[in-house]
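Here the complex is missing one protein chain, while the rest keep their positions.
For chain A:
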Amino acid sequence: MGSPSPADQVSRRAQVLAGHLRGLQTSTEPSLSPSPCLQYSPPELASPPPDFNLSDMRKLMDGHNLQDRDWLFGLMIQSKLFNPRVAGGRVFVSPDYSQSMEQQREMTMKRIHYLLDCGVFQEWLTGRGPEVEMRKFALHEVIGMYDHSLAVKLGVHYFLWGGAIQFFGTKRHHDKWLRDTENYVIKGCFAMTELGHGSNVRGIETVTTYDSKTGEFVINSPCESAQKYWIGGAANHATHTIVFSQLNINGKSEGVHAFIAQIRDTDGNICPNVRVADCGHKIGLNGVDNGRIWFDNVRIPRENLLNSVADVSPDGQYLSAIKDPDQRFAAFLAPLTSGRVTIASSAVYSSKMSLAIAIRYSLTRRAFSLTPNQPEVLLLDYPSHQRRLLPLLAKTYAMSFAANYLKMIYVKRTPESNKTIHVVSSAFKAILTWHNMRTLQECREACGGQGLKTENRIGHMKGEYDVQSTFEGDNNVLMQQVSKALLAEYIAVQKRNRPFKGLGLEHLNKSCPDVPSQLTSSTLRSSQFQTDIFCLRERDLLIRFAAEISQLQAQGLSREYALLQSYQLAEDLGRAFSDRAILQTFLDAEAAVSSGPLKVNIGNFLL
C-alpha cells in the first residue's frame, strides 16, 4: 500500500479543517464532556432539607437592614468591576488577588467610585440617628464580605477621618468637611500611629505649636520615631489627614490633640513640607495603600484644630472645659469606639464565611471506608471532624448575636452609657477577632490541600484578617484595659458601699450561685446553670484579681507594677467577662425568638 498522494493529503487536511469550522458533528456519538465524579455528592442532595425556614434564620442572624444588604450584594454581583466569574453554572464575585499591589489599590478605588455613584454612601456622614448608623454598619459588613481591603479603605475615610470630623470637630468643621467627605471630593486618612508609638497614643512624638502672629499651628515630626506609619490611604490617594500630635502652648504640653492637615493637592501632588513614603507590600490588605508621613513644620490655620474638647484662642490661650488631662483624653478618644464595633462585626462575618466553606466541603469530601467495599466516609461524619468545626460554629453563632448587641448599644449611646460601651467594645473586639483567626486556621486545615487555593478564600483570609488583632487596639492591651475597668468598678463598689450597676455585673449583687453537686445532663443543658457557671467564674476571678493587686500594693509595689505582675489574672478576668457577656447576648436572642423550629435549632447551639 503506497503512501497517500499529495492530492489526497490536501483533501484530507481540508476535510479536517472544514470539520473544525463547522463545529460538532450531529451524530449520536457522545461529545467529550466531563463525567461527574462518582464519589461526589453535593450537600443539597445528601441531607434532608432543614426543618426551619432559611429566610427566618437569616433574618435572625443578620438582624437588620436585610433589603439594603441585598441591594448592595446586587450592585456588586451585577457589575464587571467586581470580577464576576462563572463556575459550575453559578456566578462568583471575588477580587483578583493575583494582581500586583498597585493594580489592587487601583481596583479598590474604582470600586469605591462605582459604589459612590450608585448612592451607597448617601447619608453616611450627613445623616444622623440610629437608623442611619445601622444601615451604614450593614452596608459596610456586606462590603467586607466581598473584600476586606475595600472595607478597610472605606472605614479609614468614613469612620476614622469622617468620624473624627463628626466627633472631635464642631459645627464649623461639620459644615466645611462632612459633605465633601461623603461625596469623596476630598479623600481622608487618619494619622495617629507613629513608628515609635502605636498602643500608647499619649506617648506620640509629633509636636504642634501655635504661631499667634500668623494664627497658624505648626506641625512637626522632630525625629524618625515620630513619623506617622501604617496610615491607610496616605501612600497614593489621600488629600487630607487627621493628625494626632502633642500640643505645646506657651511652653506647656497640653497633651494629645487632633488637627486637620492637607497632604495632597487636587492634582495628586504632595503638599510642600510634607513627605510621604509607601509602607510597601503586606501579608494581606494590599488593596489599601498604607503610607508613612513626615511633617516638616507644616503650617495649618488655627481653625483646623478639632476643638470639641479643647481650643486655642486667636491670641494663643489654651482653653478647655475639662481640667483634668486624663479625663480630657478619655473624652477625646471615646468616639473612636465605632471602629471597634465594625471590626468585631467583620470578624464574625469572616468566621461565618470560612465555616460555611469548610463545613460544606466536609459534607462532600470523603476519606477512608470503615468497612470493605463501602463508599468512603464523609468528613463530617467523623466525630473528630465534628469536634473541630461544630463548636466553632456554635461560638460564631453566639458572637454574631454579641456583635449585633454591640451595634445596638452603640447606636443608642448616651453620655452615661459611654463607659460601658468602651469596655464592652474593647472586650468583644478582642475576643471576636481572636476567634476569627482561630476559626480561619481550623477551617483551612479542615479543607486540606484545597484550603491553600486563594480562590477558595479561607487560606487567603488569614493574611487579610490577621491585622484585626492589632489595629484599633492591640487585643492584649485591650483585655488589660477591660480588666482594669472591672477592677476600678469593684473598688468603687467596695469604697462607696453601693451595688454593682452596669457592665452586666449586677449578678455580683446577689449571693454566689449554687452549683449542684450532682450534675445531670438536663442540668448541664439548662440556661440557668450555664449562666451561673459563667457568672461564678467572672466573680471568682474579679475577687482574686482585686485581692492580688491589693496584696501586692500592701507589700509596697506601686499600682502600676502590681498590675504588671498580675497580668495572668487580668487576662483570665478579661476573658471571663467577655465570655459571660457574649453568652448573655446569645441567651437573650434565643429567648426573643418565638417557639418553633428556629428556636429549637438556636437552642441546640447553646448546648
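The rule is short, and it goes like this: a contact is a pair of C-beta atoms (placed from the backbone, for glycine too) under 8 Å apart; a residue touches a chain by one contact, two chains touch by 3 or more; residues count from 1.
Methods note: contacts and distances are computed from a predicted model.
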item	value
Which of "Tubulin delta chain", "3-hydroxyisobutyryl-CoA hydrolase", "DELLA protein" or "Sorting nexin-30" matches, in UniProt, the chain that is not displayed	"3-hydroxyisobutyryl-CoA hydrolase"
Hidden-chain contact residue, picked from the options A:Gln15, A:Gln67, A:Thr266 or A:Asn497	A:Gln67
Among A:Cys118, A:Leu363 or A:Val377, residue touching the chain not depicted	A:Cys118
Residue among A:Glu44, A:Glu416, A:Asp514 or A:Glu560 that touches the chain left out of view	A:Glu44
Touch list for chain A against the chain that is not drawn	23-24, 26, 28, 30-31, 33, 36, 42, 44-45, 53-55, 67-68, 70-71, 73-75, 77-79, 88-91, 118-119
